[in-house]
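What follows is a single structure, written as C-alpha coordinates, with notes after it.
Every protein chain except one is present and positioned as in the full complex.
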Amino acid sequence: MSARRIFARPARLAAVAPYLWMVLFFLVPFGFVLKISLSQTAIAQPPYTPVFDVTEGRQALTAALAQLSFDNFKLLVSDDLYILSYLRSLTVAVTSTLILLLIGYPIAYGMARLPQRWQGIAMMLVIVPFWTSFLIRIYAWINILQHDGLLNQILLTLHIVSAPVVWLSTDSAMYLGIVYSYLPFMILPLYATLSRMDASVLEAASDLGASPRQAFWLVTFPLSLPGVAAGALLCFIPIVGEFVIPDLLAGSNSLMIGQTLWLEFFTNKDWPVASAAAVALLLLLVPPLVLYDRLQRRQLEGGR
Amino acid sequence: MAVGRITRFNMTSLALGLAFLYLPIVILIIYSFNASRLVNVWGGWSLRWYHEFFGDRAMLDAAWMSLSVGAVSATLATLLGTLAAIGLARGERFRGRALFSGMLYSPLVMPEVISGLSLLLLFVALNAERGFWTVTIAHTTLTMCFVTVVVQSRLTSLDRSLEEAAMDLGCDPLRAFLLVTLPQIVTAIVAGWMLAFILSLDDVVIASFTTGPGSATLPIRIYSEVRLGVKPEINAICTLVIGLIAVIIVIASFASKLSSTRGESAAPF
Partner (left out) sequence: MIGSAGESGLTSVTAGEASAEAAKPLPEPIVSDMPLLRIEGVAKSFGNFRAVDRLSLDIRAGEFFALLGPSGCGKTTLLRLLAGFEAPDEGRILLGGNDIAQVLPHERPVNMMFQNYALFPHLSVRDNIAFGLKRAGMARADIKTRVAEMVALVKLEGLERRKPDQLSGGQRQRVALARSLARRPQVLLLDEPLAALDKKLRESTQAELMELQRRLGMTFIIVTHDQEEAMTMAGRIGVMDAGRLVQVATPRNLYEAPATRWIAEFVGDINLFNGQVVGREHSRLAVATSDAGTLAVSELWPPVTKEIVSVAIRPEKVKLSRRAPASDEGASHMINRLEGVVVDVNYLGGITTYKVKLESGALVRSSMANTARLDVDAYLAGQRVVAWFTADDCLVLEQ
(Lines give C-alpha, C1' and ligand atoms only; values in the text may rest on other atoms or scores of the structure.)
Protein backbone atom coordinates (compact mmCIF):
# COMPACT_ATOMS: atom_id res chain seq x y z
CA MET A 1 0.00 0.00 0.00
CA SER A 2 1.50 3.31 -1.02
CA ALA A 3 0.93 6.62 0.74
CA ARG A 4 -1.47 7.59 -2.04
CA ARG A 5 -3.38 4.37 -1.52
CA ILE A 6 -3.64 5.02 2.19
CA PHE A 7 -5.53 8.20 1.38
CA ALA A 8 -7.49 6.74 -1.50
CA ARG A 9 -9.91 4.61 0.50
CA PRO A 10 -11.24 7.30 2.85
CA ALA A 11 -11.32 9.71 -0.11
CA ARG A 12 -13.52 7.35 -2.11
CA LEU A 13 -15.74 6.97 0.91
CA ALA A 14 -16.11 10.74 0.98
CA ALA A 15 -17.30 10.69 -2.61
CA VAL A 16 -20.23 8.36 -1.92
CA ALA A 17 -22.69 11.05 -0.84
CA PRO A 18 -22.03 13.44 -3.75
CA TYR A 19 -22.03 10.47 -6.12
CA LEU A 20 -25.48 9.37 -5.05
CA TRP A 21 -26.70 12.97 -5.12
CA MET A 22 -25.55 13.49 -8.70
CA VAL A 23 -27.01 10.17 -9.85
CA LEU A 24 -30.35 11.03 -8.29
CA PHE A 25 -30.56 14.68 -9.28
CA PHE A 26 -28.56 14.84 -12.48
CA LEU A 27 -28.53 11.45 -14.19
CA VAL A 28 -31.93 10.04 -13.30
CA PRO A 29 -33.81 13.20 -14.38
CA PHE A 30 -32.50 12.72 -17.92
CA GLY A 31 -34.25 9.37 -17.89
CA PHE A 32 -37.49 11.16 -17.13
CA VAL A 33 -36.91 13.65 -19.92
CA LEU A 34 -36.38 10.77 -22.31
CA LYS A 35 -39.43 8.93 -21.02
CA ILE A 36 -41.73 11.92 -21.28
CA SER A 37 -40.42 12.90 -24.68
CA LEU A 38 -41.90 9.56 -25.78
CA SER A 39 -45.28 10.21 -24.13
CA GLN A 40 -48.58 11.63 -25.35
CA THR A 41 -49.72 15.11 -24.46
CA ALA A 42 -52.63 15.32 -22.04
CA ILE A 43 -54.54 18.22 -20.68
CA ALA A 44 -54.36 17.02 -17.12
CA GLN A 45 -51.85 18.21 -14.53
CA PRO A 46 -49.03 17.17 -14.95
CA PRO A 47 -49.71 17.52 -18.63
CA TYR A 48 -48.64 14.21 -20.00
CA THR A 49 -49.82 10.60 -19.92
CA PRO A 50 -46.88 8.37 -19.39
CA VAL A 51 -46.32 5.63 -21.92
CA PHE A 52 -45.57 3.21 -19.13
CA ASP A 53 -45.55 3.19 -15.39
CA VAL A 54 -42.43 1.88 -13.78
CA THR A 55 -44.40 0.39 -10.89
CA GLU A 56 -46.33 -1.95 -13.16
CA GLY A 57 -43.27 -4.01 -13.76
CA ARG A 58 -41.70 -5.78 -16.66
CA GLN A 59 -44.85 -6.81 -18.52
CA ALA A 60 -46.14 -3.29 -18.66
CA LEU A 61 -42.72 -2.21 -19.81
CA THR A 62 -42.63 -4.55 -22.77
CA ALA A 63 -46.19 -3.68 -23.61
CA ALA A 64 -45.30 -0.04 -23.44
CA LEU A 65 -42.18 -0.45 -25.55
CA ALA A 66 -44.36 -1.82 -28.31
CA GLN A 67 -46.35 1.37 -28.51
CA LEU A 68 -43.67 3.96 -27.86
CA SER A 69 -44.60 7.23 -29.37
CA PHE A 70 -42.10 9.01 -31.54
CA ASP A 71 -44.78 11.52 -32.46
CA ASN A 72 -43.02 14.31 -30.63
CA PHE A 73 -39.79 13.76 -32.49
CA LYS A 74 -41.70 13.47 -35.75
CA LEU A 75 -43.19 16.84 -34.94
CA LEU A 76 -39.75 18.26 -34.29
CA VAL A 77 -38.44 17.30 -37.70
CA SER A 78 -41.63 18.06 -39.62
CA ASP A 79 -42.37 21.50 -38.23
CA ASP A 80 -40.23 24.35 -39.57
CA LEU A 81 -40.48 26.15 -36.25
CA TYR A 82 -38.24 23.61 -34.54
CA ILE A 83 -35.76 23.14 -37.35
CA LEU A 84 -35.42 26.87 -37.72
CA SER A 85 -34.87 27.36 -34.01
CA TYR A 86 -32.16 24.69 -34.02
CA LEU A 87 -30.41 26.36 -36.92
CA ARG A 88 -30.76 29.73 -35.28
CA SER A 89 -29.31 28.43 -32.00
CA LEU A 90 -26.31 27.04 -33.81
CA THR A 91 -25.77 30.22 -35.84
CA VAL A 92 -26.05 32.42 -32.78
CA ALA A 93 -23.70 30.20 -30.76
CA VAL A 94 -21.06 29.99 -33.49
CA THR A 95 -21.20 33.71 -34.25
CA SER A 96 -21.10 34.71 -30.58
CA THR A 97 -18.18 32.38 -29.86
CA LEU A 98 -16.21 33.88 -32.73
CA ILE A 99 -16.94 37.43 -31.58
CA LEU A 100 -16.00 36.47 -28.02
CA LEU A 101 -12.71 35.03 -29.22
CA LEU A 102 -11.92 38.15 -31.22
CA ILE A 103 -12.62 40.40 -28.24
CA GLY A 104 -11.43 38.11 -25.47
CA TYR A 105 -8.06 37.15 -26.92
CA PRO A 106 -6.57 40.66 -27.03
CA ILE A 107 -7.81 41.33 -23.50
CA ALA A 108 -6.36 38.08 -22.14
CA TYR A 109 -3.14 38.74 -24.03
CA GLY A 110 -2.94 42.25 -22.60
CA MET A 111 -3.53 40.90 -19.09
CA ALA A 112 -0.84 38.26 -19.41
CA ARG A 113 1.65 40.92 -20.47
CA LEU A 114 0.98 43.22 -17.53
CA PRO A 115 3.59 43.44 -14.76
CA GLN A 116 3.06 40.64 -12.25
CA ARG A 117 1.42 42.68 -9.54
CA TRP A 118 -1.06 44.26 -11.97
CA GLN A 119 -2.08 40.86 -13.31
CA GLY A 120 -3.84 39.93 -10.10
CA ILE A 121 -5.81 43.16 -10.12
CA ALA A 122 -6.74 42.81 -13.79
CA MET A 123 -7.83 39.24 -13.12
CA MET A 124 -9.99 40.45 -10.22
CA LEU A 125 -11.51 43.15 -12.43
CA VAL A 126 -12.49 40.57 -15.02
CA ILE A 127 -13.91 38.14 -12.48
CA VAL A 128 -15.96 40.60 -10.43
CA PRO A 129 -18.65 41.20 -13.09
CA PHE A 130 -18.95 37.43 -13.35
CA TRP A 131 -19.83 37.39 -9.68
CA THR A 132 -22.53 40.03 -10.13
CA SER A 133 -25.87 38.71 -11.22
CA PHE A 134 -26.05 38.13 -14.92
CA LEU A 135 -29.74 39.00 -15.01
CA ILE A 136 -28.81 42.37 -13.56
CA ARG A 137 -26.16 42.87 -16.19
CA ILE A 138 -28.66 42.15 -18.96
CA TYR A 139 -31.09 44.50 -17.29
CA ALA A 140 -28.40 47.16 -17.17
CA TRP A 141 -28.10 46.93 -20.92
CA ILE A 142 -31.87 47.25 -21.38
CA ASN A 143 -31.57 50.49 -19.43
CA ILE A 144 -28.98 51.74 -21.88
CA LEU A 145 -30.45 50.37 -25.09
CA GLN A 146 -34.12 51.26 -24.70
CA HIS A 147 -35.84 53.77 -26.95
CA ASP A 148 -35.14 56.77 -24.71
CA GLY A 149 -32.12 55.17 -23.07
CA LEU A 150 -28.63 56.52 -22.56
CA LEU A 151 -27.21 55.30 -25.88
CA ASN A 152 -29.85 57.04 -28.01
CA GLN A 153 -29.56 60.18 -25.87
CA ILE A 154 -25.82 60.32 -26.48
CA LEU A 155 -26.17 59.62 -30.19
CA LEU A 156 -28.82 62.31 -30.50
CA THR A 157 -26.81 64.86 -28.53
CA LEU A 158 -23.75 64.22 -30.65
CA HIS A 159 -25.93 64.48 -33.79
CA ILE A 160 -24.76 61.10 -35.00
CA VAL A 161 -28.36 60.09 -35.58
CA SER A 162 -31.36 62.33 -36.12
CA ALA A 163 -34.01 60.03 -34.67
CA PRO A 164 -33.78 57.42 -31.91
CA VAL A 165 -32.51 54.08 -33.20
CA VAL A 166 -34.33 50.89 -32.30
CA TRP A 167 -31.75 48.83 -30.37
CA LEU A 168 -33.87 46.57 -28.22
CA SER A 169 -35.46 43.48 -29.74
CA THR A 170 -32.79 43.24 -32.38
CA ASP A 171 -30.13 40.66 -33.03
CA SER A 172 -27.39 43.24 -32.36
CA ALA A 173 -28.74 43.75 -28.86
CA MET A 174 -28.81 40.00 -28.31
CA TYR A 175 -25.24 39.56 -29.49
CA LEU A 176 -24.18 42.45 -27.32
CA GLY A 177 -25.86 40.84 -24.31
CA ILE A 178 -24.33 37.43 -25.01
CA VAL A 179 -20.84 38.82 -25.51
CA TYR A 180 -21.20 40.92 -22.40
CA SER A 181 -22.34 38.00 -20.25
CA TYR A 182 -19.90 35.41 -21.51
CA LEU A 183 -16.76 37.52 -21.88
CA PRO A 184 -15.21 36.45 -18.54
CA PHE A 185 -15.73 32.79 -19.49
CA MET A 186 -13.68 33.40 -22.61
CA ILE A 187 -11.00 35.57 -21.01
CA LEU A 188 -10.16 33.42 -18.00
CA PRO A 189 -9.12 30.17 -19.69
CA LEU A 190 -7.24 32.18 -22.33
CA TYR A 191 -5.47 34.18 -19.67
CA ALA A 192 -4.67 31.00 -17.76
CA THR A 193 -2.81 29.45 -20.70
CA LEU A 194 -1.20 32.70 -21.85
CA SER A 195 0.12 33.63 -18.42
CA ARG A 196 1.55 30.16 -17.87
CA MET A 197 3.49 30.41 -21.10
CA ASP A 198 7.24 30.53 -20.64
CA ALA A 199 8.64 33.93 -21.61
CA SER A 200 11.87 32.35 -22.76
CA VAL A 201 10.02 30.51 -25.54
CA LEU A 202 9.14 33.85 -27.13
CA GLU A 203 12.66 35.11 -26.58
CA ALA A 204 13.99 31.97 -28.25
CA ALA A 205 11.67 32.62 -31.19
CA SER A 206 12.93 36.17 -31.65
CA ASP A 207 16.49 35.00 -31.09
CA LEU A 208 15.97 32.58 -33.97
CA GLY A 209 14.87 35.43 -36.20
CA ALA A 210 11.09 35.57 -35.87
CA SER A 211 9.49 38.99 -36.06
CA PRO A 212 7.05 39.76 -33.22
CA ARG A 213 4.15 39.03 -35.55
CA GLN A 214 5.66 35.72 -36.64
CA ALA A 215 6.52 34.87 -33.06
CA PHE A 216 2.89 35.42 -32.14
CA TRP A 217 1.42 33.30 -34.93
CA LEU A 218 4.08 30.60 -34.87
CA VAL A 219 4.62 30.28 -31.11
CA THR A 220 2.17 32.11 -28.84
CA PHE A 221 -1.01 31.31 -30.68
CA PRO A 222 -0.39 27.56 -31.21
CA LEU A 223 0.61 27.24 -27.56
CA SER A 224 -2.57 28.99 -26.45
CA LEU A 225 -4.85 26.68 -28.41
CA PRO A 226 -5.90 24.63 -25.35
CA GLY A 227 -7.07 27.90 -23.79
CA VAL A 228 -8.88 28.83 -26.99
CA ALA A 229 -10.61 25.45 -27.01
CA ALA A 230 -11.58 25.69 -23.35
CA GLY A 231 -12.90 29.24 -23.73
CA ALA A 232 -14.80 28.41 -26.91
CA LEU A 233 -16.49 25.34 -25.39
CA LEU A 234 -17.22 27.16 -22.14
CA CYS A 235 -19.12 29.75 -24.20
CA PHE A 236 -20.51 27.71 -27.10
CA ILE A 237 -22.30 24.99 -25.14
CA PRO A 238 -24.39 27.18 -22.83
CA ILE A 239 -25.07 29.74 -25.57
CA VAL A 240 -26.73 27.07 -27.75
CA GLY A 241 -29.30 26.55 -25.02
CA GLU A 242 -29.45 30.18 -23.89
CA PHE A 243 -32.88 31.43 -22.96
CA VAL A 244 -32.86 34.64 -20.93
CA ILE A 245 -30.68 36.81 -23.17
CA PRO A 246 -32.51 36.22 -26.46
CA ASP A 247 -35.82 36.42 -24.62
CA LEU A 248 -35.05 39.85 -23.19
CA LEU A 249 -32.94 41.42 -25.91
CA ALA A 250 -33.81 39.80 -29.27
CA GLY A 251 -36.98 40.21 -31.27
CA SER A 252 -39.68 37.55 -31.09
CA ASN A 253 -39.88 36.69 -34.78
CA SER A 254 -37.23 33.97 -34.65
CA LEU A 255 -36.62 31.90 -31.56
CA MET A 256 -33.66 29.96 -30.25
CA ILE A 257 -34.20 26.37 -29.17
CA GLY A 258 -34.11 27.31 -25.50
CA GLN A 259 -36.94 29.77 -26.09
CA THR A 260 -38.94 27.21 -28.06
CA LEU A 261 -38.56 24.72 -25.25
CA TRP A 262 -39.65 27.32 -22.71
CA LEU A 263 -42.61 28.31 -24.87
CA GLU A 264 -43.77 24.73 -25.31
CA PHE A 265 -43.40 24.09 -21.61
CA PHE A 266 -44.79 27.19 -19.93
CA THR A 267 -47.14 28.64 -22.56
CA ASN A 268 -48.37 25.64 -24.55
CA LYS A 269 -48.03 23.27 -21.57
CA ASP A 270 -46.87 20.61 -23.99
CA TRP A 271 -44.41 18.79 -21.77
CA PRO A 272 -43.72 15.89 -24.12
CA VAL A 273 -42.76 18.20 -26.98
CA ALA A 274 -40.62 20.31 -24.63
CA SER A 275 -38.89 17.13 -23.46
CA ALA A 276 -38.33 16.00 -27.03
CA ALA A 277 -36.79 19.40 -27.78
CA ALA A 278 -34.54 18.97 -24.73
CA VAL A 279 -33.44 15.51 -25.88
CA ALA A 280 -32.69 16.83 -29.35
CA LEU A 281 -30.74 19.75 -27.88
CA LEU A 282 -28.80 17.39 -25.67
CA LEU A 283 -27.90 15.16 -28.62
CA LEU A 284 -26.63 18.21 -30.44
CA LEU A 285 -24.44 19.07 -27.45
CA VAL A 286 -22.97 15.62 -26.84
CA PRO A 287 -19.82 16.05 -28.98
CA PRO A 288 -18.81 19.43 -27.52
CA LEU A 289 -19.69 18.18 -24.03
CA VAL A 290 -17.42 15.16 -24.42
CA LEU A 291 -14.61 17.40 -25.65
CA TYR A 292 -15.17 19.79 -22.79
CA ASP A 293 -15.20 16.96 -20.24
CA ARG A 294 -11.87 15.70 -21.57
CA LEU A 295 -10.31 19.17 -21.43
CA GLN A 296 -11.61 19.77 -17.94
CA ARG A 297 -10.30 16.42 -16.75
CA ARG A 298 -6.87 17.02 -18.24
CA GLN A 299 -6.69 20.41 -16.60
CA LEU A 300 -7.92 19.32 -13.17
CA GLU A 301 -6.23 15.98 -12.91
CA GLY A 302 -2.88 16.87 -14.34
CA GLY A 303 -0.84 14.11 -15.87
CA ARG A 304 -2.90 11.32 -14.41
CA MET B 1 4.76 35.61 -20.79
CA ALA B 2 7.12 38.51 -20.98
CA VAL B 3 6.29 40.68 -18.05
CA GLY B 4 6.40 44.41 -17.77
CA ARG B 5 6.06 45.37 -21.40
CA ILE B 6 2.92 47.46 -21.71
CA THR B 7 2.31 48.42 -25.27
CA ARG B 8 -0.35 50.92 -26.21
CA PHE B 9 -2.32 48.14 -27.88
CA ASN B 10 -2.35 46.04 -24.73
CA MET B 11 -3.39 48.96 -22.57
CA THR B 12 -6.15 50.04 -24.93
CA SER B 13 -7.64 46.58 -25.32
CA LEU B 14 -7.60 46.13 -21.56
CA ALA B 15 -9.13 49.51 -20.83
CA LEU B 16 -11.86 49.11 -23.44
CA GLY B 17 -12.61 45.60 -22.22
CA LEU B 18 -12.94 46.71 -18.63
CA ALA B 19 -15.07 49.74 -19.56
CA PHE B 20 -17.36 47.43 -21.50
CA LEU B 21 -17.68 45.18 -18.46
CA TYR B 22 -18.26 47.89 -15.87
CA LEU B 23 -19.97 50.87 -17.47
CA PRO B 24 -23.46 49.37 -17.72
CA ILE B 25 -23.38 48.42 -14.04
CA VAL B 26 -22.18 51.86 -12.99
CA ILE B 27 -24.93 53.49 -15.02
CA LEU B 28 -27.52 51.20 -13.46
CA ILE B 29 -26.33 52.08 -9.96
CA ILE B 30 -26.42 55.82 -10.68
CA TYR B 31 -29.93 55.63 -12.12
CA SER B 32 -31.19 53.75 -9.07
CA PHE B 33 -30.77 57.03 -7.18
CA ASN B 34 -32.73 58.99 -9.78
CA ALA B 35 -35.69 60.83 -8.30
CA SER B 36 -37.58 60.87 -11.57
CA ARG B 37 -40.00 58.12 -12.59
CA LEU B 38 -38.92 58.59 -16.16
CA VAL B 39 -35.77 56.67 -16.77
CA ASN B 40 -34.38 59.06 -19.35
CA VAL B 41 -34.78 62.17 -17.24
CA TRP B 42 -32.43 62.90 -14.40
CA GLY B 43 -34.53 64.25 -11.56
CA GLY B 44 -31.86 64.62 -8.90
CA TRP B 45 -30.61 62.23 -6.23
CA SER B 46 -33.18 60.33 -4.21
CA LEU B 47 -33.70 57.13 -2.23
CA ARG B 48 -37.31 56.98 -3.38
CA TRP B 49 -37.02 53.65 -5.19
CA TYR B 50 -35.35 52.02 -2.23
CA HIS B 51 -38.30 53.08 -0.05
CA GLU B 52 -40.62 51.65 -2.65
CA PHE B 53 -38.79 48.32 -2.60
CA PHE B 54 -38.89 48.07 1.18
CA GLY B 55 -42.65 48.68 1.03
CA ASP B 56 -43.20 46.02 -1.63
CA ARG B 57 -44.31 42.92 0.27
CA ALA B 58 -44.11 40.55 -2.72
CA MET B 59 -40.62 41.71 -3.67
CA LEU B 60 -39.40 41.39 -0.08
CA ASP B 61 -40.80 37.85 0.14
CA ALA B 62 -39.04 36.96 -3.07
CA ALA B 63 -35.80 38.46 -1.80
CA TRP B 64 -36.08 36.48 1.43
CA MET B 65 -36.82 33.30 -0.51
CA SER B 66 -33.75 33.89 -2.69
CA LEU B 67 -31.47 34.60 0.25
CA SER B 68 -32.58 31.53 2.17
CA VAL B 69 -32.44 29.26 -0.88
CA GLY B 70 -29.00 30.70 -1.59
CA ALA B 71 -27.69 30.17 1.93
CA VAL B 72 -29.05 26.64 2.33
CA SER B 73 -28.13 25.43 -1.14
CA ALA B 74 -24.67 27.01 -0.99
CA THR B 75 -23.99 25.29 2.31
CA LEU B 76 -25.19 21.93 1.04
CA ALA B 77 -23.30 22.42 -2.22
CA THR B 78 -20.09 23.31 -0.39
CA LEU B 79 -20.37 20.20 1.74
CA LEU B 80 -21.12 17.86 -1.15
CA GLY B 81 -18.80 19.61 -3.58
CA THR B 82 -15.86 19.47 -1.18
CA LEU B 83 -16.47 15.76 -0.57
CA ALA B 84 -16.64 15.18 -4.32
CA ALA B 85 -13.41 17.13 -4.83
CA ILE B 86 -11.68 15.01 -2.19
CA GLY B 87 -12.90 11.87 -3.92
CA LEU B 88 -11.62 13.03 -7.29
CA ALA B 89 -8.34 14.52 -6.09
CA ARG B 90 -7.38 11.80 -3.61
CA GLY B 91 -9.41 8.74 -4.61
CA GLU B 92 -6.96 7.64 -7.32
CA ARG B 93 -8.62 5.35 -9.85
CA PHE B 94 -11.94 3.80 -8.93
CA ARG B 95 -14.79 2.23 -10.79
CA GLY B 96 -17.28 4.83 -12.00
CA ARG B 97 -14.79 7.63 -11.77
CA ALA B 98 -15.31 8.76 -15.37
CA LEU B 99 -19.08 8.87 -14.85
CA PHE B 100 -18.61 10.75 -11.59
CA SER B 101 -16.38 13.44 -13.05
CA GLY B 102 -18.57 13.66 -16.13
CA MET B 103 -21.65 14.24 -13.96
CA LEU B 104 -19.77 16.91 -12.02
CA TYR B 105 -18.20 18.77 -14.94
CA SER B 106 -21.07 18.84 -17.43
CA PRO B 107 -23.56 20.90 -15.36
CA LEU B 108 -21.02 23.73 -15.55
CA VAL B 109 -21.92 24.25 -19.18
CA MET B 110 -25.24 22.41 -19.47
CA PRO B 111 -27.95 24.76 -20.79
CA GLU B 112 -30.14 25.69 -17.87
CA VAL B 113 -33.36 24.90 -19.72
CA ILE B 114 -32.31 21.25 -19.84
CA SER B 115 -31.27 21.02 -16.19
CA GLY B 116 -34.42 22.85 -15.11
CA LEU B 117 -36.79 20.76 -17.17
CA SER B 118 -35.23 17.45 -16.17
CA LEU B 119 -35.26 18.27 -12.47
CA LEU B 120 -38.89 19.38 -12.67
CA LEU B 121 -39.85 16.11 -14.32
CA LEU B 122 -38.08 14.24 -11.52
CA PHE B 123 -39.91 16.23 -8.84
CA VAL B 124 -43.22 15.62 -10.57
CA ALA B 125 -42.50 11.92 -10.81
CA LEU B 126 -41.56 11.84 -7.12
CA ASN B 127 -44.73 13.77 -6.41
CA ALA B 128 -42.73 16.32 -4.44
CA GLU B 129 -44.41 19.54 -3.47
CA ARG B 130 -42.69 22.30 -5.40
CA GLY B 131 -41.34 25.30 -3.52
CA PHE B 132 -38.41 26.13 -1.30
CA TRP B 133 -36.93 22.64 -1.12
CA THR B 134 -37.19 21.76 -4.77
CA VAL B 135 -35.45 24.99 -5.77
CA THR B 136 -32.83 24.41 -3.07
CA ILE B 137 -32.12 20.88 -4.30
CA ALA B 138 -31.93 22.10 -7.89
CA HIS B 139 -29.50 24.87 -6.96
CA THR B 140 -27.42 22.53 -4.83
CA THR B 141 -27.07 20.15 -7.76
CA LEU B 142 -25.91 22.90 -10.09
CA THR B 143 -23.63 24.80 -7.74
CA MET B 144 -21.90 21.86 -6.06
CA CYS B 145 -20.21 21.24 -9.41
CA PHE B 146 -18.63 24.69 -9.27
CA VAL B 147 -17.52 24.06 -5.69
CA THR B 148 -16.00 20.75 -6.79
CA VAL B 149 -13.97 22.37 -9.54
CA VAL B 150 -12.67 25.16 -7.29
CA VAL B 151 -11.72 22.84 -4.42
CA GLN B 152 -10.37 20.09 -6.66
CA SER B 153 -8.00 22.43 -8.48
CA ARG B 154 -6.68 23.61 -5.12
CA LEU B 155 -6.28 20.05 -3.87
CA THR B 156 -4.39 18.88 -6.95
CA SER B 157 -2.03 21.84 -6.72
CA LEU B 158 -1.18 20.97 -3.11
CA ASP B 159 2.15 19.33 -2.36
CA ARG B 160 1.37 15.71 -1.54
CA SER B 161 4.48 15.42 0.63
CA LEU B 162 2.72 17.62 3.23
CA GLU B 163 0.25 14.81 3.83
CA GLU B 164 3.07 12.28 3.92
CA ALA B 165 4.95 14.44 6.42
CA ALA B 166 1.84 14.55 8.60
CA MET B 167 1.56 10.77 8.51
CA ASP B 168 5.26 10.44 9.18
CA LEU B 169 4.75 12.57 12.28
CA GLY B 170 1.98 10.37 13.61
CA CYS B 171 -1.29 11.31 11.90
CA ASP B 172 -3.72 8.75 10.56
CA PRO B 173 -5.17 9.74 7.16
CA LEU B 174 -8.21 11.45 8.66
CA ARG B 175 -6.16 13.57 11.03
CA ALA B 176 -3.59 14.30 8.33
CA PHE B 177 -6.45 15.65 6.26
CA LEU B 178 -8.02 17.70 9.03
CA LEU B 179 -4.79 19.10 10.46
CA VAL B 180 -2.75 19.68 7.33
CA THR B 181 -4.80 19.50 4.13
CA LEU B 182 -7.96 21.26 5.29
CA PRO B 183 -6.18 24.44 6.43
CA GLN B 184 -4.61 24.69 2.98
CA ILE B 185 -7.90 24.44 1.10
CA VAL B 186 -10.06 26.51 3.42
CA THR B 187 -9.88 29.58 1.16
CA ALA B 188 -10.97 27.51 -1.80
CA ILE B 189 -13.88 26.13 0.21
CA VAL B 190 -14.95 29.63 1.25
CA ALA B 191 -14.63 30.82 -2.35
CA GLY B 192 -16.71 27.81 -3.37
CA TRP B 193 -19.46 28.73 -0.93
CA MET B 194 -19.61 32.30 -2.18
CA LEU B 195 -19.67 31.20 -5.78
CA ALA B 196 -22.50 28.80 -5.00
CA PHE B 197 -24.45 31.48 -3.11
CA ILE B 198 -24.06 34.04 -5.87
CA LEU B 199 -24.96 31.56 -8.62
CA SER B 200 -28.08 30.61 -6.69
CA LEU B 201 -28.97 34.27 -6.21
CA ASP B 202 -28.56 34.76 -9.96
CA ASP B 203 -30.58 31.91 -11.40
CA VAL B 204 -33.87 32.50 -13.23
CA VAL B 205 -34.31 29.53 -15.49
CA ILE B 206 -33.84 26.57 -13.17
CA ALA B 207 -35.79 28.29 -10.41
CA SER B 208 -38.66 28.99 -12.82
CA PHE B 209 -38.91 25.31 -13.66
CA THR B 210 -38.55 23.91 -10.17
CA THR B 211 -40.47 26.36 -8.01
CA GLY B 212 -44.14 26.12 -7.26
CA PRO B 213 -46.91 28.67 -7.24
CA GLY B 214 -46.56 31.42 -4.67
CA SER B 215 -42.86 30.92 -4.02
CA ALA B 216 -41.04 33.02 -6.57
CA THR B 217 -37.39 33.89 -6.12
CA LEU B 218 -36.09 37.41 -6.56
CA PRO B 219 -34.64 36.78 -10.05
CA ILE B 220 -38.00 35.34 -11.17
CA ARG B 221 -39.72 38.53 -9.99
CA ILE B 222 -37.09 40.78 -11.52
CA TYR B 223 -37.34 38.83 -14.73
CA SER B 224 -41.09 39.17 -15.02
CA GLU B 225 -40.85 42.90 -14.27
CA VAL B 226 -38.05 43.38 -16.77
CA ARG B 227 -40.09 41.72 -19.52
CA LEU B 228 -42.63 44.49 -19.03
CA GLY B 229 -40.00 47.21 -19.31
CA VAL B 230 -37.59 49.18 -17.19
CA LYS B 231 -38.81 50.23 -13.79
CA PRO B 232 -36.77 52.44 -11.43
CA GLU B 233 -37.56 50.13 -8.52
CA ILE B 234 -35.74 47.31 -10.32
CA ASN B 235 -32.68 49.55 -10.56
CA ALA B 236 -32.78 49.92 -6.77
CA ILE B 237 -33.16 46.17 -6.18
CA CYS B 238 -30.35 45.39 -8.57
CA THR B 239 -28.11 47.92 -6.82
CA LEU B 240 -28.88 46.26 -3.49
CA VAL B 241 -28.01 42.85 -4.88
CA ILE B 242 -24.77 44.20 -6.33
CA GLY B 243 -24.01 45.80 -2.98
CA LEU B 244 -24.62 42.50 -1.16
CA ILE B 245 -22.34 40.64 -3.53
CA ALA B 246 -19.68 43.33 -3.20
CA VAL B 247 -19.81 42.97 0.59
CA ILE B 248 -19.44 39.20 0.29
CA ILE B 249 -16.46 39.57 -2.04
CA VAL B 250 -14.78 42.10 0.23
CA ILE B 251 -15.26 39.89 3.31
CA ALA B 252 -13.96 36.89 1.41
CA SER B 253 -10.87 38.59 0.05
CA PHE B 254 -10.20 39.96 3.53
CA ALA B 255 -10.58 36.49 5.02
CA SER B 256 -8.31 34.97 2.41
CA LYS B 257 -5.68 37.63 3.17
CA LEU B 258 -5.91 36.79 6.86
CA SER B 259 -5.36 33.11 6.31
CA SER B 260 -3.05 33.74 3.38
CA THR B 261 -0.49 31.09 2.81
CA ARG B 262 1.80 31.17 -0.15
CA GLY B 263 -0.58 29.13 -2.27
CA GLU B 264 -2.52 30.89 -4.98
CA SER B 265 -6.07 31.79 -4.10
CA ALA B 266 -8.73 29.84 -5.85
CA ALA B 267 -10.03 31.07 -9.14
CA PRO B 268 -13.67 30.37 -9.97
CA PHE B 269 -12.71 27.86 -12.66
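As written, the chain order gives the labels A and B, with residue 1 at the start of each chain.
Convention: a contact is a pair of C-beta atoms (placed from the backbone, for glycine too) under 8 Å apart; a residue touches a chain by one contact, two chains touch by 3 or more.
All of these numbers come straight from a predicted model, not from anything done at the bench.
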| item | value |
| --- | --- |
| Sole contact to the chain not displayed, among B:166, B:188, B:220 or B:249 | B:166 |
| Interface with the unshown chain - residue positions in subunit A | 1-3, 6, 9-10 |
| Residues in subunit B touching the chain absent from view | 159, 161-162, 164-176, 179-180, 183-184, 259, 261-263 |
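Everything below uses one rule, namely that only the chains that are shown with their structure count from here on.
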| item | value |
| --- | --- |
| Whole-Å gap separating subunit A and subunit B, where each centre is the average of the chain's CA atoms | 16 |
| Partner subunit B, residues of subunit A touching it in the complex | 3-8, 10-12, 14-15, 17-19, 21-23, 25-30, 32-33, 36, 46, 103, 106-107, 109-116, 122-123, 125-144, 146, 148-150, 153, 180, 183-184, 187-189, 192, 194-195, 197, 199, 202-203, 233-234, 237-238, 240-244, 247-248, 258, 261-262, 265-266, 271, 274-275, 278, 281-282, 285, 289, 292-293, 296-297, 299-302 |
| Subunit B residues within the subunit A interface of the complex | 1-7, 9-11, 13-14, 17-18, 20-22, 24-25, 27-28, 31, 38-40, 80-81, 83-84, 86-92, 94, 96, 100-115, 117-119, 121-122, 124-125, 137-138, 140-141, 144, 148-149, 152-153, 156, 160, 163-164, 167, 173-174, 176-177, 194-195, 198, 201-202, 204-205, 208-209, 219, 222-223, 226-227, 229-230, 234-235, 238, 241-242, 245, 249, 267-269 |
